[in-house]
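With one protein chain removed, the remaining protein chains of the complex are shown where they sit.
Now for chain A:
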Amino acid sequence: MTTESADVVIIGGGIIGMATAYYLAKLGSDVVVVEKGEIAGGTSSKCDGNILAIDKEPGFDSQMSLESQKLVSQLVMELDEEFEYRAPGSILVCESDEEMEAAEMWVNRQKEVGLPFRMLDRGEIRSEWKYMADDIHGGLECATDSTVNPVLLTYSMAVTAERLGARLKTHTWVTGIRLDPSGAVEGVETSSGLIRTKHVVNAAGVWSKPIAQMVGIEIPVEPRKGHILVSSRTESIGTRKVMEFSYLMSKFGKERKVDQLTEQYGVALVFEPTASQNFLIGSSREFVGFDMKINVDVIRCIARRAIRFFPVMKDIPVLRSYCGLRPWTPDHLPIVSRVEEVPGFYIAAGHEGDGISLAAITGKVMSECITGQETTISIEPLHYNRFKKEAGKR
């Protein structure tokens, strides 16, 4: 057992922890990352790589995504390794006139705040997507949406942070957080000894709740499972993201018109082509605890949904499938916050289905918050206080 010290200790070597480490190291902080497994071994390697504004409400939600998109485009120059970044835009497709009407309202709301959204008619869809089902009514596009390989981005931030002086301790568990008599952070206890520090960032994703409990804080972060199918290499079906509009219908107070299993497993099409000549097909949304077993019924349901939009997929083999746990919060926004009751304790967790999109902005504002600078965007709406009354409720 050894004792070392650091300006900041980050708990969790996922994309959020590594982004925080990178931006802090860039500001000259002495950073240690403590990760119980491998870098990106948690949810950050069991996901898609979408950096999306297309599905965000205009306002704070979309501003945060757009800022992060900008930062990621800069990371292409700043980081030491490539991470399959592209910004081809993304599209949502509609199955009915009712969805087309809602899509039009969505596009108009986005255009009002100056975002590069537009409707796509049947003809435009047809000419870009020769394999899309004939009965798709049309869709909409957000021209700036981008994509990355999330594992490569996490590793690229990790190696760059290391070059800037950060220390990464993998296969090391955080077992406790030591507070001084005034209740402020004074160290982090790990499976390989104590690290003295005045600042701790809880970036433990779906595992952030037990970390917060170590200092007596309750945060309502729960695992929300998602499955993804990996196709074999094949002739290109398309080069950018396609999602179905129907899963946004709830934002318009309308019900989705899908079969019972699709509803039960929360299945909605996400088509993500990759640089490896294949594509990923998602996804599902379920609250089933920390169970990481593949459920073949869910896989079948996702495949059925994908074939509904791309009939050609019935003849393309699936190589494998995987699942991950999204760090869900009740209002679907992350917690990016200092904790006033425990001076020196910070939370950067609960990014649910947007942790890849929001990693850059989260790391940046965390680094600014810890070093006492003004944050790039206001993080008041992300304060953990907003859950104080309803902690635990779903």
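FYI, a residue touches a chain if its C-beta (ideal position, glycine included) is under 8 Å from a C-beta of that chain, and two chains touch if they have at least 3 such contacts; residues count from 1.
Keep in mind that, in the parts below, contacts and distances are computed from a predicted model.
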{"item": "From \"Methylenetetrahydrofolate reductase\", \"Sarcosine oxidase subunit alpha\", \"ABC transporter domain-containing protein\" or \"1,2-phenylacetyl-CoA epoxidase, subunit C\", the hidden chain's UniProt protein name", "value": "\"Sarcosine oxidase subunit alpha\""}
{"item": "Residue in contact with the excluded chain [from A:Val113, A:Ala184 or A:Ala275]", "value": "A:Ala275"}
{"item": "Touch with the omitted chain, as defined above, among A:Lys111, A:Arg233, A:Lys257 or A:Lys388", "value": "A:Arg233"}
{"item": "Absent-chain interface as seen on chain A, which is shown", "value": "86, 232-236, 239, 273-277, 312, 315-317, 319"}
